[in-house]
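Comments concern the structure below.
One chain of protein is taken out of this complex; the other chains stay put.
Up next is chain A:
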Amino acid sequence: MRRGAGLLALCLALVATLLTACSAADGGETVRLRVLASPDLAVLAPLLGDLKAETGVDLRLDHRADAETKPADRDRYDLAWLSSDRYLRLTAKAATRGVQRTPTMTSPVVIGMKPDVARKLRAQVPGGRLTWADIADAAATGTVRFGMADPRHAGSGLAALVGVATAAAGTGAALRPEDVSCDRLRGFRSGQNLTADTGPALVDSYADHQDETNALITYESDLLALNASDRLDDGLEIVRPADGMVLADFPLLLLDPAHRTAYDKVTQWLRRDSVQRHIMQRTLRRPVNTAVTRDARLREPVGNALFYPDQPGVVAALLADYGDPDRRTTSQVVFLLDFSGSMRGARMAALREAFAGLSGGDLSASGKFTRFYRGERLTVVRFGERVLEEKTVTVTGPDDLTALARTVARGGYGDATAVWSALDRGYTTAARELAVDPDRSISLVLMTDGENNAGLAYAEFVRRHQALPTAVRAAVHTYPVHFGEADADELRRAAARTGGRMVDTAGSSLSEAFKEIRGCH
């Protein structure tokens, strides 16, 4: 009896071995493939042994921080496994067209917030449905201090940047070059106080700095995994912004078509029910196989996907504008405001409203994206027949904005309009500030409602402008705001000479005009 059982067991074992051997290798030889891999895939390393045993394909993952943003070297890699291939599809169209791709799992880029911050923000928003605009607004006030991977290197950072920029443009469509405006991202950007070159490094860094930071923008999966670990004092509440998200689908790409057979085996294996379930449990990413019952945490609606731009120039501009998260420089805007008599009444009310809006009073999405932000340096120069007053603040809190509003609220009208004397003063101020801090980005906003009838003539202003140090002339542009009876041609000429552009309030409002030029075109 016992011997019979033993024999049966031996037979079964033999059958099992052969079964595995045959169904797996289908030829016996192990195929070794070199895979360029995003660091976000490192979490799957423990699966690779099973993959090899069951398919005979040995994936050698080479995790590189720049895998998502540098076209793969096809002499070195047979496959690429990325969190997203969008950047490569955009920038290396020829190299990626026709390449076989298989999504292996998905995860949206969202924001995790400490519960008290999330509660505070929700309380301020009707319905509690937070948007990227609300997050930008809270970043500008310093309420939200977030970590986000460097968009120049990491897929999650780039997806976040594209997502926020698309929401900021508010067109409801994919960004076009003309929609890209750094003006709308400065406030958001000011809230970032943590970065890293890769997704996993960002997560580690957040865990190490959770006292200084209260939010983390990355894949939903990273946030869930972090919450499931014991590394956080406060779990992060996952907020899926209502104005949309960008989804990563972790594609496996076949770079060398000669390995198609092995590639097919790998992708079939990866999409099996059991493997997909395992991946989901291990990574907390959403399975692509619909037969797998989802973890309760992954049943939340993923949020509307934003349309991803299809022009490489758009992403290039976004990255250039966003700059180096580790090297933030101060931005300064000098507002040269016409306080001549003709500004009395409705016009002055409009100007004060515009400032109140930029100080946080404008609750529209565009208002939240363009508001004054913490760390920004603001100068107000009031002028009439001469410069009446100059006031500069660096925004650290509401008090500074109140001080600025008081300057704008003060009466004291002048009798005439010295447009070019005021602009000349703007350049004097800019030159002084640049001498102190050469890295600073300074721009001038010149608002007037009348023609120049006092002080310097335009030609004299030009002469003085030409006499400025080259660095000042090159860096400091003027953005005239045309209001009332101002001389549009002359303002346009000044804008062209200084490298700025004129904005007309006709057909819109002073508030809209100020929102359109927040000083970084």
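Following the convention adopted for this analysis, a contact is a pair of C-beta atoms (placed from the backbone, for glycine too) under 8 Å apart; a residue touches a chain by one contact, two chains touch by 3 or more; residues count from 1.
Following the convention adopted for this analysis, contacts and distances are computed from a predicted model.
Q: Assign the chain not included in the display its UniProt protein name, restricting the answer to "Succinate dehydrogenase subunit B", "ABC transporter permease", "NADH-quinone oxidoreductase subunit L" or "Secreted protein".
A: Per the UniProt record, the undisplayed chain of the complex is "Secreted protein".
Q: Write down which of A:45, A:173 or A:435 is the residue touching the left-out chain.
A: A:173
Q: Going by the contact rule already stated, which one of A:304, A:364, A:396 or A:508 would touch the omitted chain in the full complex?
A: Only one of A:304, A:364, A:396 or A:508 touches the chain omitted from view, namely A:304.
Q: Taking the full complex into account, find the residue in A:74, A:119, A:209 or A:294 that is in contact with the omitted chain.
A: Once the missing chain is taken into account, the touching residue is A:294.
Q: Which of A:71, A:103, A:484 or A:499 touches the chain that is not shown?
A: A:103
Q: For chain A, which positions touch the chain that isn't shown here?
A: Touch with the absent chain occurs at residues 14-15, 18-19, 22-23, 26-27, 86, 89-90, 93-94, 97-98, 100-101, 103, 106, 170-175, 242-244, 247, 249, 260, 264, 286, 288, 290, 294, 299, 301-310.
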